[in-house]
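Structure record follows, encoded as structure tokens.
Only one protein chain is missing from this complex, and each of the others stays in its spot.
So, chain A:
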Amino acid sequence: MLKDRRRDILVALMMIAPFLAIYLLVFVYPTIQMFRVSFTDAPLIGDGEWVGLANYARLDNDPLFRRAVWNTFYFVALTVVPGTLIALAIALGVARLTGRLQAIVLAFFFLPYILPVSVVYLIWDWTLNFQFGIAMHVLDWLGIDRVPVTKSARWFMPAIAWVTIWWTAGFSILLFLAGLRTIPVEIYEAAALDSANRWTVFRRITWPLLSPVTALVLTIQLILQLKIFDQVYLFSQGGRPNDNMVLVYYIFQRAFQQNQGGRAAAVAVTLFVLVVVVSVLKFQLLRYAERRRQ
């Protein structure tokens, strides 16, 4: 029996070993290194002197960092709640449909989510093109002056926020649809017997029963959008990236363009802590939702 147990342990170790090796190499080790480097003045590649908290202290007086923080939160404000509400509205519309029609309509809304960011960028760069973009034709029709949206400091973030909502709404829609499916039909039937109107049904039944999913979607979106980089980078190409600075862009610029690994790592740690805090929140929410379901 004891021999069996030892064999079991050996087999288990063999099974988890490949994962564990990769995990330690690309996860634990870089995370430890990130913290360590953030206390040094190291370049991107190579060692540096220990400088204590100096890299963090400098962030306080760094206008570019402030702009990065401001823009990141501005972007979060523009995407998280609006994106979630739009996805909820779409999910409610899609959920009313059935069969093939539902599958097609859902595919229309979901397709952007499946595409790589560079494709999304090229599509919208073309759609919003100042000279030939179809969005500008629409502005002409409406009698509004054309705006070079991705070149304008004022419209850049709202435009990127819209593109991001368009790109990622499909995911939130899926979660909302899954949530809607768990609401028992009987409740709606009972409401129909009481001849409750649509708005009452939504406010009294759908919205409260969906709230755990809404909270989940909000936190997932929050975590995702705090890490914004790709779209901002791509749309800033050939423009003025410093105006559109966000946290990950700042890390990228410091480390890869200015060769200041230590100072970049300090911001990486900041982002890390921020995301971990929100993630803990999300984890608690999930557990709470799980318990409520039982």
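One rule holds in what follows: contacts are C-beta pairs under 8 Å (C-beta built on N, C-alpha and C of every residue); 3 or more make two chains touch, one makes a residue touch a chain; residues count from 1.
FYI, contacts and distances are computed from a predicted model.
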### Message
Tell me the UniProt protein name of the chain this structure doesn't show, selecting from "Carbohydrate ABC transporter permease", "Peroxiredoxin family protein", "RNA polymerase sigma factor" or "Outer membrane lipoprotein-sorting protein".
### Response
"Carbohydrate ABC transporter permease"
### Query
Which listed residue, A:Ile9, A:Leu53 or A:Val81, touches the chain dropped from view?
A:Ile9
### Task
Sort through A:Phe27, A:Trp50 or A:Trp70 and give me the one touching the missing partner chain.
A:Phe27
#### Entry: Residue of A:Trp50, A:Trp70, A:Trp207 or A:Phe283 touching the missing chain in the full complex
A:Phe283
### Task
Identify the residues of chain A touching the omitted chain, counting contacts across the whole complex.
8-9, 11-13, 15-16, 18-20, 22-23, 25-27, 29-31, 33-34, 37, 44-45, 90, 92-98, 101, 103-112, 114-119, 121-124, 126-127, 129, 131-132, 134, 137, 166, 171, 174-175, 177-181, 183-185, 187-189, 192, 198, 201, 206, 213, 216, 220, 223, 226-227, 229-230, 234, 237, 248, 251-252, 255-256, 261, 264-265, 268-269, 271-272, 275-276, 279-280, 283, 286
